[in-house]
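There's a structure below that I have some questions on.
Apart from one protein chain that is not included, each protein chain of the complex appears where it belongs.
Right, chain A next:
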Amino acid sequence: MCLRLRLLTLEGSVSSPFTRFSGSLTSFPFSVKPRIPIMADAGSVEALLQLVEKADGGVDSLDVASSIGVDHQVIVGAVKSLQSLGDVISAEQRSSKHWELTEEGTELAEQGSHEARVFSSVPPEGLPQSELMKLSFGKIGFSKAMSNKWIRVDKSHEGGPRIFRSVESIQDQVREKLLLVQRGAPLEEKDKNELKKRKLLAEVTVKSYWITRGSSFSTTLTKQETELTAEMIATGSWKDRKFKPYNFEAMGVAPDCGHLHPLMKVRTQFRQIFLEMGFSEMPTNNFIESSFWNFDSLFQPQQHPARDQHDTFFLSDPALAHDFPQDYLERVKRVHSEGGYGSQGYKYDWKIEEAQKNILRTHTTAVSARMLYKLAQQEKFTPVKYFSIDRVFRNETLDATHLAEFHQIEGVVADYGLTLGDLMGVLHQFFTKLGITKLRFKPAYNPYTEPSMEVFSYHEGLKKWVEVGNSGVFRPEMLLPMGLPEDVSVIAWGLSLERPTMIKYGINNIRELVGHKVNLQMVYDGPICRLDS
C-alpha cells in the first residue's frame, strides 16, 4: 500500500498496472518512506545486482530486462527499491527511440501478411470471390494480392466471379520485414515508412535507467528497518541495523484534541490583564436589566435616542421590573427632573413607567452602576477597581462587523481624588499590556461621563489613528445620588472584545467568529492568544 511510484516509464505504451495507482498512492500523507522496501521480487533484484557487478561502466535497464527475461517494469521497480536503500546503485535516467510492431504487425509477423494468406487460401482450381471475402483478411489481402499480381479474377465464370492463382509461388516480403524488426535488425527507411503507413510499425520512446555501482555497492542486501522497536532496544540489535531515512518534508499526524474558541481565548487574556492590574471581576451574569439600572441610574435621560425601540431590545415578558431601592430611585428621579448635587438636571417629567421597562442590557455599565450603588451602601467607602467582560445587546442593523450581541470589556476605578490624568495613565498601562503604546485622546460626548474621551491608537499597518475604546469620568449626577462621597471620582473605560479578536485572528466577517456559522476549521487551526506580540 505504500508504493510511491510516480514514473511512467513507457510513454505511449499500454498503461502499466502501477501508473494507474501512482496518483492516489503518492497522496498518502505518511512521513516515512515505504515500509516494504523491496517491491520487486527478490530474484530480479539479485540478478540485477549481479549484472551490474559484472558490467564495467554500467548497464541499461532495458538490456537487463531482456537478458533476465522479465518485463522492463520489474527492473524499474528493482531500481527504485535499491535507490531507497541508499547509495547501493546509482541510476541515471535516459531515453531512446526504437521501432516496434503494432498489434496488427505482430499478428502478421506470426501468420504472414494478409495478401500471402489470401494467396495460400486460393486452391489451384480457384475460389469464388464471395467465399474469399468472407475470410477476415479477405478484403485487405485481396486488393494487395491483386496489385502484386499474385491472383486474377475471372468475372465471367459461371456461378459468379472466381479467383485463380496467377503465379506458382510467392515471397512474403512484408512478413520477412516485420520479422526483421521484431529481431531488432535494421530496416530501410522506405520499408519502415510503408509499414508505418499500414499501421504495422510504430516508433516508441523508451525511458530506461543507466545503472552503475554506487558508493556502498554490494550484491548482498541487508534489509533496512523502518522503526525502532522495543525488541531492538531490549536486545541491543538496533546497533547493527540500518534504518530507513524519514521524509521530513511531510506533515505530521494532527493530534486528537479539543480546542478553545478564539474569542474566548482573547477573553481569557483580557481577564488576565485586568487581574494583573488588581481589578476584581463584576458579577455580570444578568442579561436582563431594568431601564432604571441600564439608563436612569447613569443619568441618561428618558428621551435619549439609545432608549429608542430601534436601538434597544425591550421585553414583553417579563415586561417590567418590580423592585427598586426606593430612596435611591427618588434621588435619581429628582436629579433628572429637577437637578441637585450642583446640577441643573435635565428638567423633564421623569416617569417611573419608563424606568421599569425591562430590556436586554445595552452595556455592562448597568452592572457597574449596581456595584457602585452597593459600594455606596457600605458603612465606609473603600477604593475599588472593577472589570467585566460580558455580553451586551443592541437592536441594531447587522453587517459584517456588527451583530445584535457582542462582548463589552469594561474597567472601573473608584477612589478619592482620581484625575483625568489618572484615567489616561491607567489606560496607558492597560493598552501597553495589549502591545499598544501610542495613545491619543479625543473629546467625545457620553451622557454619563464628563469628561468623555475616545481613545485612539496609532495603527502601524493602516498608518493612521484608529479608535480603540471609550473612556470617561462618571458624572456627579450619577454618583452622588447613589450616596458615594463627594470627593470620590470614578473613572471608567470600555471597548469591544470582538474587534481586537477579529484583528488578532485576521477575520473579516464577524459571523465566522461568533455564532453557529463559525468556521470550525478556523477554531481547530487557531494559535494561542498573545495580545502583546
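Quick note on the criterion: contacts are C-beta pairs under 8 Å (C-beta built on N, C-alpha and C of every residue); 3 or more make two chains touch, one makes a residue touch a chain; residues count from 1.
Following the convention adopted for this analysis, contacts and distances are computed from a predicted model.
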| item | value |
| --- | --- |
| Complex member absent from the view - protein name from UniProt, among "Protein BUD31", "Dolichyl-phosphate-mannose--protein mannosyltransferase", "Phenylalanine--tRNA ligase beta subunit" or "Electron transfer flavoprotein-ubiquinone oxidoreductase" | "Phenylalanine--tRNA ligase beta subunit" |
| Candidates A:G105, A:G138, A:P476 or A:P500 - the one touching the absent chain | A:P476 |
| Hidden partner interface residues of chain A, rising order | 256-261, 263-264, 268, 271, 274-275, 277-290, 303, 305, 309, 313-328, 331, 334, 338-348, 358, 360, 367, 370-371, 373-374, 376-377, 379-380, 383-385, 388, 391, 393, 395, 403-405, 413, 415, 417-422, 424-426, 428-429, 440-445, 450-453, 473, 475-477, 480-487, 489, 514-521, 523-524 |
